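Apart from one protein chain that is not included, each protein chain of the complex appears where it belongs.
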Amino acid sequence: MQPATDDAPLDGNAAGGLLSELFAFDVTAATLICVGCDATGEIAETKVYGGTMGALLRCAHCDAVLIRLTRTPRGFWLDMRGTRSFFVQPPD
Amino acid sequence: MAQPPISRGFRGRKAPVQSDRIPLGQHLVPDFPVLSAGPTPHVSLSEWSFSLERGGKVLKEWSWEEFNALPQTELKTDIHCVTTWSKLDTHWRGVTIDDLLQAAGLAEAPGDFTMAHCDGDYTTNVPVDDLVGGKGMVATHYEGEPLAPEHGGPARLLVPHLYFWKSAKWIRTLDFLDSDEPGFWEQLGYHIYGDPWQEQRYAGD
Partner (left out) sequence: MPRRLQWQVAEVSDLIEETPRVRSLALTLPDWPGHKPGQHVDVRLTGEDGYRAQRSYSIASAPEANKVMLTVERIEDGEVSPYLSIEVRKGDQFELRGPIGGHFVWTAAQGGPLFLVAGGSGIAPLMAMLRHRAAVRSKVPATLIYSSRSFEDIIYRAELDRLAAADDGLKIVHTLTRRQPAGWQGGTRRIDRAMLEKEDFSPAAKPRVFICGPTQLVETAAQILLDLGHDRTLIKTERFGPTGG
């Protein structure tokens, strides 16, 4: 992931590569509904924190954590408790 | 499995010198990288407080003024981040956990484990044995200056003998527990303890 200061976080595009290691294909255009504020947005619009420790995707409207994803030598950890629903169209 | 190609001449920003003060897999860096789980909280000092708690009960709470009136300790130490950067001879000032317990009138810690709770909802767990005996403090100054917000100011936990994600930024509460529970990163596969000298980066290491 790019270096960024946490006050100017990158957007979900920066987490696209890591997400694609777990999901079968690119999910940056997937839509999420935030449990915190009910806002709907695409993964590409979320704010990404966590640096090289992992991808923490926060809602662009209320900063609630939507998705947590880490990759460890033993496997992936994915926490989506902050996401009410997740919709993605597979690529053609 | 094929080896990744070596990119000729790539060295990154790290210094080439290695020493026995640098754990395996770590590299020295000239700057102080910022890594956060969320946006930098901005708390007014008049609203800030720090508390020791147990079972939902506040054992002792300090305002910013009261906190800074506690015995101050200066510490020179090395720090090691799980993302592989290390810094040697960093200077900190704050209040040791020993002094906090004493100021709270506690002869000993009310539990064997702790969970640090921070602004922004970050948490991390540290055993009491790794905080007392001078091993941990709540730090308010770095290199002689008040701790900058992006580095955890006004106050962060400092437990330098463990990986730096345990030195929780923006700490507000130290909660004493009877058993060890995983905090934020520990719930996502990071090591429950995090000793850099045993390279305990991830659960199972």
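Order as written gives the chain letters A and B; numbering starts at 1 within each chain.
In this section, a residue touches a chain if its C-beta (ideal position, glycine included) is under 8 Å from a C-beta of that chain, and two chains touch if they have at least 3 such contacts.
Fair warning: this is a prediction, and the values are worked out from it, not measured in the lab.
Colleague: Looking at the whole complex, which of B:7, B:46 or B:179 touches the chain that is not displayed?
Modeller: Of these options, the touching residue for the absent chain is B:7.
Colleague: Looking at A:28, A:70 or A:83, which residue reaches the missing chain?
Modeller: A:28
Colleague: Under the stated touch rule, tell me which residues of chain B contact the chain that is not displayed.
Modeller: Per the touch rule, chain B residues meeting the hidden chain are 4-14, 27, 31, 84.
Colleague: Please identify, in ascending order, the residues of chain A that touch the omitted chain?
Modeller: Touch with the absent chain occurs at residues 1-5, 8-14, 16-17, 20-21, 24-29, 42-45, 52, 90-91.
One rule holds for everything that comes next: only the chains that are shown with their structure count from here on.
Colleague: Provide the C-alpha centroid distance between chain A and chain B, rounded to the nearest whole angstrom.
Modeller: Using C-alpha averages as centres, the distance is 25 Å.
Colleague: State the interface residues of chain B toward chain A in the complex, per the touch definition above.
Modeller: Where chain B meets chain A, its residues are 33-40, 82-83, 121, 150, 165, 185, 187-190, 201-205.
Colleague: For a test of understanding, state which residues of chain A touch chain B in their complex under the given definition.
Modeller: 3, 5-7, 9, 47, 49-54, 56, 58, 63, 65, 68-70, 72-75, 77, 79
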